[in-house]
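Right, I'll just put the structure down here and ask away after.
With one protein chain withheld, the remaining protein chains of the complex are depicted in position.
What follows is subunit A.
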């Protein structure tokens, strides 16, 4: 039975689950996500009867409680789904690209770029409201990642190690410049305090739709390079011998992860641990196949994000805890437990 469910995938890989276990796991993850989507609409800081929730979705009226469902809980559930999926796949991409299990989407300066752009928008340009500075965040993430890509390019092509170093350096510089601006501008400081917490509250769907096409394109790109990333996990030489075009794969992967992490950060602010933790769990369940890891990450990351958000709504009623705080609080110990497992997921 064991041999049916598990098999070895060659050098450098541990015993990996078979297709049946992967598929079963995927179905379970999908079912869990569906349950959390329902719970996210049902549970909030205000107690609203299930019948009102049902009516709000099936028989809309001007009832004041129905607005709470349609205008706040439903959009925030969709935002949680979209942002979670984007962060999960971005995390899987960056870990595959750098062959570093500690890499997260912020390592190429995506979040630093987004945060710095928001600081400039608020502190120097007087932009107010999430709808105003969302596009600055997205542009900041894209520009900074392109900068890191350029700095990380050598004559031999893109080196993941050099790019990571460039990302860390650019992030440090932008972090310092952003802090200087925040400390001398109380308005920017206030805006960044809220932004840095990472939250999916108060993001209407109008803000999500314009970003969504970028995320869809990025997901397609990620799937397109998944086969090449599998080969690159064995080393550049072996991958090149198999016909993988290393530079093209890396550039496409970086574009995809920038769009995913930049889009998610633009909508919700920096949310930690999702992109770091979820790919580990995905690899633990699915083994080292990137397409499976991406599929799992698309489902598991929104599960983590929505579960954390629901917790954040009820832990401090009537107030709420931003989801970015909960993911860090929950994610850190879970990640420690995962990496201390005997069969911790390897790249």
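Here is the rule we go by: contacts are C-beta pairs under 8 Å (C-beta built on N, C-alpha and C of every residue); 3 or more make two chains touch, one makes a residue touch a chain; residues count from 1.
In this section, contacts and distances are computed from a predicted model.
Participant: The complex has one chain missing from view, so what does its UniProt entry call it, picking from "Probable glycine dehydrogenase (decarboxylating) subunit 2", "Polysulfide reductase NrfD", "FeoA family protein" or "Iron complex transport system substrate-binding protein"?
Facilitator: Hidden chain identified via UniProt as "Iron complex transport system substrate-binding protein".
Participant: For the chain left out of this view, which of A:20, A:128 or A:245 touches it?
Facilitator: Checking each option in A:20, A:128 or A:245, the one touching the absent chain turns out to be A:128.
Participant: Out of A:154, A:194 or A:242, which touches the unshown chain?
Facilitator: Going through A:154, A:194 or A:242 one by one, A:194 is the residue touching the chain not shown.
Participant: With the missing chain put back, which residues of subunit A would touch it? List them for me.
Facilitator: Residues 44-46, 62-65, 67-68, 71-73, 128-130, 183-187, 190-191, 193-194, 197, 199, 201-203, 313, 318-320, 322 of subunit A touch the chain that is not shown.
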